[in-house]
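The complex appears here minus one protein chain, its other protein chains still in place.
Chain IDs A, B and C follow the sequence of writing; residue 1 opens each chain.
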Amino acid sequence: MSLKIAIIGGGSSYTPEILEGFIQRQATFPVTEIVLVDVKAGEEKVDTICQLGNRMIAEAGVNIQLTWTLDRRSALQGADFVSTQIRVGGLAARAHDERIPLKHGLIGQETNGAGGIMKAFRTIPVLMEIAEEMQELCPDAWMINFTNPAGIVTEALLNHSVHKKVIGVCNIPFNMRHSTAELLQAAPEDVLIRFIGLNHFIFGDKVYVKGEDRTADVFQKLLQKELDYNPANIMPLDWSETFIKAVRLLPNPYHQYYFQTPSVLEKDKQAYQENGTRAEVVQALEESLFALYKQESLRKKPEELEQRGGAFYSQVACQLMDSIYNHKEDIQTVNTWNHGAIPELPYDAVIEANCVITKQGPKPISIGEIPAPVRGMIQNMKAMEELVIKASISGEYEDAYNAFLVNPLVQDEKKAKLVLDELLEAHKDYLPQYNRM
Amino acid sequence: MSLKIAIIGGGSSYTPEILEGFIQRQATFPVTEIVLVDVKAGEEKVDTICQLGNRMIAEAGVNIQLTWTLDRRSALQGADFVSTQIRVGGLAARAHDERIPLKHGLIGQETNGAGGIMKAFRTIPVLMEIAEEMQELCPDAWMINFTNPAGIVTEALLNHSVHKKVIGVCNIPFNMRHSTAELLQAAPEDVLIRFIGLNHFIFGDKVYVKGEDRTADVFQKLLQKELDYNPANIMPLDWSETFIKAVRLLPNPYHQYYFQTPSVLEKDKQAYQENGTRAEVVQALEESLFALYKQESLRKKPEELEQRGGAFYSQVACQLMDSIYNHKEDIQTVNTWNHGAIPELPYDAVIEANCVITKQGPKPISIGEIPAPVRGMIQNMKAMEELVIKASISGEYEDAYNAFLVNPLVQDEKKAKLVLDELLEAHKDYLPQYNRM
Amino acid sequence: MSLKIAIIGGGSSYTPEILEGFIQRQATFPVTEIVLVDVKAGEEKVDTICQLGNRMIAEAGVNIQLTWTLDRRSALQGADFVSTQIRVGGLAARAHDERIPLKHGLIGQETNGAGGIMKAFRTIPVLMEIAEEMQELCPDAWMINFTNPAGIVTEALLNHSVHKKVIGVCNIPFNMRHSTAELLQAAPEDVLIRFIGLNHFIFGDKVYVKGEDRTADVFQKLLQKELDYNPANIMPLDWSETFIKAVRLLPNPYHQYYFQTPSVLEKDKQAYQENGTRAEVVQALEESLFALYKQESLRKKPEELEQRGGAFYSQVACQLMDSIYNHKEDIQTVNTWNHGAIPELPYDAVIEANCVITKQGPKPISIGEIPAPVRGMIQNMKAMEELVIKASISGEYEDAYNAFLVNPLVQDEKKAKLVLDELLEAHKDYLPQYNRM
Partner (left out) sequence: MSLKIAIIGGGSSYTPEILEGFIQRQATFPVTEIVLVDVKAGEEKVDTICQLGNRMIAEAGVNIQLTWTLDRRSALQGADFVSTQIRVGGLAARAHDERIPLKHGLIGQETNGAGGIMKAFRTIPVLMEIAEEMQELCPDAWMINFTNPAGIVTEALLNHSVHKKVIGVCNIPFNMRHSTAELLQAAPEDVLIRFIGLNHFIFGDKVYVKGEDRTADVFQKLLQKELDYNPANIMPLDWSETFIKAVRLLPNPYHQYYFQTPSVLEKDKQAYQENGTRAEVVQALEESLFALYKQESLRKKPEELEQRGGAFYSQVACQLMDSIYNHKEDIQTVNTWNHGAIPELPYDAVIEANCVITKQGPKPISIGEIPAPVRGMIQNMKAMEELVIKASISGEYEDAYNAFLVNPLVQDEKKAKLVLDELLEAHKDYLPQYNRM
């Protein structure tokens, strides 16, 4: 019996992690074939990854056929799962997403704010193409999408593409669970956080350990500054006591963009002056990683990889595929249709929610009303996301402007235009919908 | 460590079943103490049950302290779970609920229609008293309510009493799962039915076996009349091919009251002429059961008990308590708050839904929109249930009339009054709210 | 300046009334051209009406060009308002709608129950054709639809046709207002009833006279049996004191079908035995009316016309057109999109609601929550209506069955099929969607 995985964007420096995941799960999730797909520009990288992967497979003594191709259609043919982790325009594009907003005094970040919107504009058309090909070539396969902005992308695909087997994943809920477990000195698998919200705008209002409510303990410890939820790629958190006491929700690191805007902006500017954009920092990091990957002696995922912010993404994806494949009915936090789980958000919106994972996909556990302190902000964010999706598909300048205008990290009538215009120009090679004849 | 269960209505002939359940589950659900509670009129019965129960415990060689009392408060003190299976007014009252509607040409049934409403009127005030006592004497205990009409009763308690740890259970979803498993020759624990609706008005629209969608197979077999969902206490089903093809939902036996009203009414009338009310039939059955229970030689639950319609109720209750106690996060079908799971029903309505069972109680899995063929009927039933609850509490004649008027098994301006007036008179000893000075 | 009206179904015996309306309103609503349209079978009738109409015009000394045609497209060309009052299949079809259900022990009525559903099946395809032609030939014209079941037809057109300028009208709210005015000895134009619900399932919960709340007075008088809301075509009302006190909503005559089903059925059966169907009674009435219409000496609308149930329909339509034309911003009760006016019904449902009438059409005044005693029944009716619309368009047998099954006047698994099958057969010439090759 075969079990085939296609990894779109297989030349990513993260790929060794997901390969490690498949290797380790062979007993329960017996992958037989993996095809790495990339674009021409990533040929050398994907070849490097493939060679490393094959050394890892050999070392582990498992039986997985790992190859790479530039022909996406052949990779999709007969796939059971398709993971998508693409970066349209590469790190050079990311640098624009970060630099241009910053230049106008706005947060420059690739998944939130102006940069995140522009990343959606570049990404959604490509992923919709992939979804169409899946519908033709592997209609029963699940797309597991890592590509940011993951929530927006997932909603675009679920509501506007033909292929409906799409799940968005993010490592933030995973990291919050692990950090909280550490804080409570509990095993991560015993910890359940009641999550509420959207990708990169998710909150936790209850923490259970083996079903016991430990929420009060967590806030107690948070007030004592014991918790550190930070993935490596964003700055350390520093929430005030008042914020924690009043809001009484577990924040995630991305919330600092919204609640600590001026100070984050200041730090970002400083970091930019010292090191250039995060894209450029990552570029250097990637180069050193690939140098490492090329060493014939390397036969496992190098530890250096974990220092990147995306760590554990692959673990999230692997355990999701495993639970679908084995119909585990366990609870994981993924991006899927709301369908009433949060009545105050649109029925067909995509939310990031605790779901029971079944062979039929994720089934959200009802959440109910959003806690008052963040209801409006979550609704605002979702409405903005809908505008982003509309503009990603329509290619109408006015739609794009509206998305920028109401984004809480822009929300400036004049800057919205300035930053949009520059970003459209900088990315024009990757925005066919905005550059029709 | 102690684990105490209070069984309100412990003199019920069903009690040996739940006792057997606790005995069998000792390994994972180590009950240490069970107190049977009943009213003065049930003293002899509860004593009989208690003696039988103690023989069953001795036979099994387990360590459970089983006693009985008429002092409810002492039984509740320190309880971890409270099961409620009461019959206010006893079988004599049930006979009225069945006979009086029938006399007026209406379905006479104790959980649906006029009889079900009247049972709610008698039951809700008593259960609200128990809930108040629980809040005082065992605030952390879960009430597991079997008492019919279980959905209405649960909504009344959750929305109008102080004690919020209340779950309603019914054996219908359990029986549907088991019947469907048999039909598909699958293990019941591998079968998941996607349930939609309300207690005694629940439908299934999808059937999964180990996560595989087997819905089409089930309907195929239903069309070949292979399925028999019937609990023993109501008549065999006979759904037409057209009904099954068009509605395409798994019905439950109670649906015949609503979709086959005239023929059911005819059968009920005939049965009444031959055997009297079902209450009277049950009365005879109970007497023979109690005669059996008194035999010193009987040291386990007699097989005769399974022939009653309520069979498996106890299994449902035991596995629910077990999953709460052990925070199993498995999926069971219980009555709990909607909270958005079905957006077309009120947020605070109680629905019968697939829930993840945790130590914090049941968390419904989002259902989404109700299938078109039954949306209106389910909404109508829920609105009627709210009127029943209002009238159960208010004791206002007009409220009671409105509930009868819109009940789909009454829905007759004049009969509503006739049957209501006779029932109020017949039950006046058990309706303090309607007989205030 | 021209103002052209097309009257589809111009051969109706009601047409003289609407012609009279246009003649009387010349000062404010200066109609210049009226074209009566009918089908071949109605040629003689429409000619008779046209001749009578021209005599009425001459008598009044107004300047209106009145003609008739069988060519619908030419009539629609350039129209400003299009009134639709068609009867697909004529009174012969109506006779089937009444007789066949009655034969199976169900209410036989042409706008509610099985008959009403079947009338929708025949009517909706034809009106959708007309709507399409309007979009082509007179895109700015309003369709004022009288054709029953008016609410269902209006929802079908608004949600499934291209032409969105459609308003449904009924004389029931008009009659309720006039009867209530009489009861309170007030001028009808000073009376405002707060209406809630759907066409032929509408209730009033408040009565204001010049803004003063007179609701209590109305119920007082209703309890004294002083009110008679009855249009001529249905039986006298006889609501019990309890019903009025408990429900505390102004009922309309159609409600007796739902709340007094057995006695209405009995009366209907008796009437049928004595006089045949209502269709046949109307047939005779129509013949005598047309005999009258042919008399050259008749130069105005004969008083005999008012004895028919539809009286005042035309007045309702004329005042609606007048208010649109003159942007009166007055309040009229029409069938239009809900759009939140009743949050417990679907957003895109059509409701019968008090609307401010503007040149841009009717704008419903928010109603809010439905009074508890009828919430479920209204939701049920609306869900049934949606099934009727679906089946009217799809031509799928299963859809048709579902509509019959859940209709509160059928709601019988077996009779639904029997009555549906006979009706489909009887009407097959008028149901192209159910008789595709």
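What to note about this one:
Convention: a contact is a pair of C-beta atoms (placed from the backbone, for glycine too) under 8 Å apart; a residue touches a chain by one contact, two chains touch by 3 or more.
What you are looking at is a predicted structure, and each value in this text was computed from that prediction instead of being measured.
Contacts of the undrawn chain with the visible chains, over the full complex, involve A, C. Contact with the omitted chain, checked across C:43, C:136 or C:213, is made by C:213. Across A:239, A:254 or A:313, the residue that sits in touch with the chain not pictured is A:239. By the touch definition given at the top, subunit C reaches the unshown chain through residues 192, 208, 210-213, 327, 329-331, 338-343, 347, 356, 358-360, 363-369.
Subunit A residues in contact with the hidden partner, per the touch definition given at the top, are 239-240, 242-243, 245-248, 258-263, 372-377, 379-384, 386-387, 390, 397-399, 401-402, 405-406, 408, 411-414, 416-417.
Heads up, the rule we're going with is that only the chains that are shown with their structure count from here on.
Farthest from subunit A in terms of Cα centroid separation is C. Mean C-alpha position of subunit B lies 45 Å from that of subunit C. We define each chain's centre as the mean of its Cα atoms; on that basis subunit A and subunit C are separated by 55 Å. Contact with two or more other chains is made by no residue of subunit C.
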